[in-house]
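Left out: one protein chain. Kept in place: all the others.
Presenting chain A:
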Amino acid sequence: MATEQHRHNDRPLVLSTKNLRKVYMIEDLEAIALRDISLDIHEGEFVSIMGPSGSGKSTLLQILGCLERPTDGKYLLDGKDLEHYSDDELAHIRNKKIGFIFQAFNLLPRLSVIDNVKLPLIYANIYEPERTRIAREMVTMVGLGERENFPTVKLSGGQKQRVAIARALVNDPKVIFADEPTGSLDSKSGAVILAFLQELHEQGHTIVMVTHESYVAAAAERIIHIKDGLIESDEWVEHRHRVKETDTIK
């Protein structure tokens, strides 16, 4: 399958890092989270980032997701060097180019399904009725059209994560970051979410998923292993498992 190693090279780069380094200062001690990370992710890839806890994978996701700045090194998102971007400019980047899916769903429990999905649109200055139209389209796409006015607190875990996916897609982002998206779900719901992500990937979305479980990582087409702040391996999945919604993944 060596020919497949660089099968997306012809597509534009979405993410590109060079010698990324992140050091946290805990009192007077330096804690190195990332030593030297250089990687390229092209449009349309579905990448899993794997590694044991403390490996730096979460830090990497935070930097890639523009939630955190690197101590050193370059990071280009959609061709733009973000080094000198202000906090507010980074907020706009997160709003327009990035969709997040979190392990704990991170929905606002009092708000309805559709209001949660609308949140990024509010910060994007998209106003009614356009806002409702776009949000409703996304809610319908994740199969919750009939529950758009449900408070999310009343939904099951799998339904909540589907709301989160709708929210991540609503601003038509360049890349979707999923942080342990099945971590809080039972195996059945987890399978549904993974199948969903694979479907999005097939539609052309770029997805970067962090997980520490290999059978979850195997849903992607490329797996990057991280250990002690360095890339240990970066390979294409040879026998990619096509997750079915009826699978149980744990």
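Going forward, contacts are C-beta pairs under 8 Å (C-beta built on N, C-alpha and C of every residue); 3 or more make two chains touch, one makes a residue touch a chain; residues count from 1.
In this text, contacts and distances are computed from a predicted model.
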item	value
Choices "HEAT repeat", "Probable chemoreceptor glutamine deamidase CheD", "Efflux ABC transporter, permease protein" or "Fumarate reductase iron-sulfur subunit" - which one is the UniProt name of the chain not shown	"Efflux ABC transporter, permease protein"
Touching the absent chain when the full complex is considered, from A:Arg94, A:His201 or A:His225	A:Arg94
Residue of A:Val23, A:Leu39, A:Leu76 or A:Ala124 touching the missing chain in the full complex	A:Ala124
Residue of A:Arg110, A:Arg133, A:Lys154 or A:Lys244 touching the missing chain in the full complex	A:Arg110
Among A:Val23, A:Leu39 or A:Leu67, residue touching the chain not depicted	A:Leu67
Residues of chain A in contact with the chain not shown	58, 61-62, 65, 67-68, 87-88, 91-92, 94-96, 100, 102-104, 106, 108, 110-111, 119-120, 122-125, 127, 167, 171, 179
